[in-house]
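Here's the structure, in structure tokens; my notes come after.
All protein chains but one are shown at their positions in the complex.
Each chain carries a letter (A, B, C, D and E) given by its place in the written order, and its residues are counted from 1.
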Amino acid sequence: MNKEILIIGGGIAGIQSALDLADMGIKVHLVEKLPSIGGKMAQLDKTFPTNDCAI
Amino acid sequence: MTSIAELIDITKTYYCLDCGVCTGSCPVSKVFPDFSPRQIIERSLYELEEPSDNTIWSCLTCAQCSVRCPSNIDFPEFVRLMRDEAHALGFNGVLAHNGMLQTIMSIQTRDIKQDRTFWIEDGKTTEKGEVFYFVGCRPYFDVIFRDIDAGSIKGARNIVKILNACGLEPVVSNDERCCGHDALWNGDEEKFKQLAQLNIDLIRSSGAKQVIFNCPEGYYTFKNFYPKYFGELGFEPVHILNFLEEKISEGVIQFEESQGVVTYHDPCRLGRLAGIYDAPRKIIEAVPGLELIEMPRSRENGICCGTSGWMNCSSCSKEIQMQRLNEASNTGAGSLVTACPKCQIHFRCAKSAFDLEIEITDLYDIVAERLKIAQGS
Amino acid sequence: MTEEFSPKIVAFACNWCAYSAADLAGVSRFQYPPNLRIIRVMCSGRVNPNFILKAFHMGADGVLVAG
Amino acid sequence: MFHMTQELIKILGIDPARVRLEWISSAEGTRFAEVAREFTEKVKSLGPSTLKQAA
Amino acid sequence: MLDVGRHPNIELLSYSEVEKVEGRIGDLRVTVRRKARYVEEDKCTGCGTCTEKCPTAVPDAFNEGLGDRRAIYSYFAQGIPSTHTIDPDQCRQLKGKKCGICAKTCQAEAINFDQKDRIVEIDVAAIIVAVGYDVFDPSRIPEYRYREITNVVTAIEFERLLSASGPTVGHLDRPSDRAVEAQIEELEKKARKSQKVLGKLEERFGESSAEFHEKYQAGQYQGDQERQKWADKYAAHLSVMEPLEDLKKRAEGFTVAKRLAFIQCVGSRDFRFYPFCSGYCCMHSVKEAIIAHEHEPETRSTIFGMDIRAVGKGFEEYKIRGGDHSNITYVRGRVAEITEGANHNPVVTYEDTRERKVKSQEFDMVILATACAPTKGIIELAKVVGIELDQYNFVKTSPLSPVDSTTPGIFVCGCAESPMDVPESVAQASSAAERAAEIAIQPRPEMEHAVA
Partner (left out) sequence: MPEKRDEEIRIGVFICHCGSNIAGFLNMEELAEYAQTLPNVVFVQRNLYTCSEGGINEIKYGIKEQNLNRVVVASCTPRTHEPLFRISCAEAGLNPYLFEMVNIRDQCSWVHMQEQEDATTKAKVLIRMGVAKAALLEPQEPIISEVQTRALVIGGGLAGMTASLALAHRGYEVVLIEKESNLGGMLNQINKLGPTMTDAEELAERKIKAVSEHPNITIFTKSVITDVQGFIGKYQVDVETESGVKKIDIGVIVVATGGRTFVPEGLYGYDGRRVITQIEMESHLREGLDQDIKNVVMIQCVGSRNEERSYCSRICCQTAVKNAILIREQNPDARVSILYRDMQMYGVENEEMFRDSKAKGIRYINYDPAQPPKVDSKKVKVFHSLLGRNLELPADLVVLSTPLIAQEGAEVISQLLRVPIDENGFFLEGHVKLKPLDFATDGVFLCGSARFPANIRETVAQGLGSASRASIPLSKGSVVVEPIISVLADEEACRGCGLCVELCPYSALEIQHTEKGRKVHVIDVACKGCGICAATCYQHALSINSFTDEQIEAQLEAFLGSSVVS
């Protein structure tokens, strides 16, 4: 059994860390203080330089 | 005397980002497009700017640039040090009134017997005590600017009246000297030091623990430059506005009903350089019936009255004063209130020259005339 | 035909883009006419030209390909 | 390829305006509704597909 | 984002905060407060019926206060989890008033006003701090008059105005115009009400209010108390209608914002606030200007900055493309002051440092590219987790171990470490995952040899 990891913050960085670890088979606890994850990135309309959607 | 290289190190002007905030903020640049604090600094970094260059005398040292400078460059201080060096090399700015005011300052460095308390009349003052009222140059101004009705003496009387109303009998002395502010900003550090020393000795000998100012320049100079040159003073400079604000909140002072709409002009030394923005406004608002309207450029963004240190009273000064009076007039206020005797003189001068509608009022006139002594005090 | 003409429209929608946009339209309650029927594909690249032709052949009045 | 389809349709006597290609990102719920509305109106204005009647 | 919600290895503790961390690397015990949502997470289907019925409107934080949400809400439409939340500071029921409409509406019976905060304890081997950043509050810069001039907004506010899912559904309506429109709506509501009252009176007396009023003013109905009331009502109605008509006339002239100014380094590269460069703002502004131009081809943008920092892959090209095809002008100069001109237009005063001239220019809107500020909670969190911060309150690291905090087993990534843009954050997040995995992975028996 692998040990578990805690991630504090559910923005783009926290999400990416969580997915990487979870995909490695490591159990992750993702703590976010707001009601939903997504962080600032979710507030962005589109991202440069490709102008595609942010989420 | 400091070399340019030392001066750059002292003021850290090398942090300049060449961003142009100073030039964009500068009231002088708006009138003289060639004047640019940023460029003066950049030139000095390459030794292209010399103390002999006239540019440094145009600065109003109003600190509009320095409070906005993202690199915290104290441009007024840079200018002051440059002027210091220029003065030592024999260069000076264009002195207003043929340098008469500077001469008066110089005379005060001597061993003289002044008669500057003639105005006191029925005010209660003393010769020794806890509280010293530093009157400043009002007695001289009153005479010099009688033609434009500077009302400087009236202002001094008002202060004594207010202090008396609060139960204080301040020390007022014939031996008071000019605070040295203008000498400092004219590049004459030596004169400043002589004047300051005489004042410090006088106040110490009076036994005062607090020195009350109504002149923003005196307060600013005592607060910042006296300790810088002379260390611990042994007494505390207090501005009358802070004193008044406290008395009002304590309920010691109240005002009679008044009416009218006024706007308030923040003097640079009082606002940007001493951070006193709220007190004058609270005082005006404490007068029942008096309405305060703000000008677009107020508080941190308040503009200079156009002249400083009795120097370079140029077309630029007049232009800035016109702008300001029009701005005040456009608010719909009947009167432009200020708390600095010099701002008042400059505005009155401009008003007389251009025949404008707006009144110019000393804040202490408002306070003293409507003063209502609280019961029992 | 006395009734107002109500066209039949086929919409091929990419799962990741237009289909999720349609979901968002739903969540946000944006109203639009009920004529269009979505066929979900994993990518608009899946839409063979023949699908479009066949849709017309079968009687579609319009075809929307939304990537 | 879409272009090709449009050309074919034109030759087949079907108004090319009956086919439409749109890029709608996942954040553009409004645009989806807008396109749906516009396109429905457009097709309505074109009337029933002639193909249908012949068939 | 969706993947996080349904990954079997991820336990999502949203609406939660870390309160305590004990132990050491490889063996940490973490206490987490799960704040009460007053909605049962396993019952709520996220259908949103409750929000339609909730009577309490609250400024919507996700939309930077530019729109409203309800006291029961989902943080944003596509949010994960889709579970709704009741804002205890705003909910009428929770504030002791009578309401409970949401509970009545919810067929899933998910509303639970008695829910309490829960404390959970988790044992972990390592922690990754990814708390991001806060947007610098530009009202700290008096010369930009952010609070006084409505058409001066932050870049993130502008982002919501540009967004199809935002409060203006992507139209660049100016905040000053939106305020007038809100006023019109308000007055129309009042007008409808008073019109209704007048309607009844008109029916009763069989003449229009206007006709009546003319006669009344001519002195016809003196002493008639009923009619005097009518006259009063009519006067009240007019006092609503007159400003309403004025506003409506004004609103006729409203168009979307077309002249945009973007101001760089608002709070960044500034000794008064944050001396560092926030890294992403220049490109963020370029992007916003390009998107604004896509929305409305007449849009002209001016980007005011010192160095336009276009250092990422494709960024310089993107910047130039913006200039060539999206009507963007780049001016070298930091804006000295923003004042308010006619029609609520912000006026920007600056020195064009290349032309060495001070200019003032009027815009429809000004967008402030605000600094990447450390989060407010970071100092407290650093204490709880036991890590050092740098002089600005970012988590301290070193260039050769860019995601290791000063405490073994605690890692950091994204803007909690320092300002950075999205790809750097993503790359750093993977690095932090790598470092954490090194601690979490228990070597399989056949591997033990290799690791030793």
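Here is the rule we use: contacts are C-beta pairs under 8 Å (C-beta built on N, C-alpha and C of every residue); 3 or more make two chains touch, one makes a residue touch a chain.
Keep in mind the model is a prediction, meaning the values are calculated, not measured.
Listed by label, the shown chains that the missing chain touches in the whole complex are A, B, C, D, E. Listed here are the chain E residues that touch the chain not shown: 2, 5-6, 43, 45, 47-49, 82, 106-108, 269, 275-277, 279, 306-317, 320, 332, 353-354, 356, 390, 392, 394, 398-403, 418-420, 422-424, 426-431, 433-435, 437-438, 441, 443-444, 447, 450-451.
Where chain B meets the omitted chain, the residues involved are 12, 14-15, 18, 38-39, 42-43, 45-46, 48. Not every partner is drawn; the one left out touches chain D at residues 1, 33.
Note that only the chains that are shown with their structure count from here on.
Among the chains present, the centre nearest to the common Cα mean is that of E. Here A-E and C-D are compared, and the pair linked by more C-beta contacts is A-E. In whole angstrom, the spacing between the mean C-alpha positions of chain C and chain E is 33. Note: centroid distance chain B to chain E, computed from Cα atoms, is 43 Å. With touch defined as above, residues shared between interfaces to two or more other chains in chain E number as follows: 77-78, 163-165, 170.
Under the contact definition stated at the top, the residues of chain A that touch 2 or more other chains are 45-46, 53, 55. If you check the complex, the residues on chain C that touch chain E are 20, 24, 27-28.
On the side of chain E, the complex with chain B involves touching residues 142-143, 145, 265, 269-272, 306, 333-337, 339-340, 349-353, 356-358.
Residues of chain E that touch chain A in their complex: 1, 3-4, 7-18, 26, 28, 30, 32, 37, 62, 64, 73-76, 78-81, 83-85, 122-133, 156, 159-160, 162-164, 166, 170, 283-284, 286-287, 290-291, 294, 312-315, 317-318, 377, 381, 385, 413-416, 422, 425-426, 428-430, 432-434, 436-437, 439-442.
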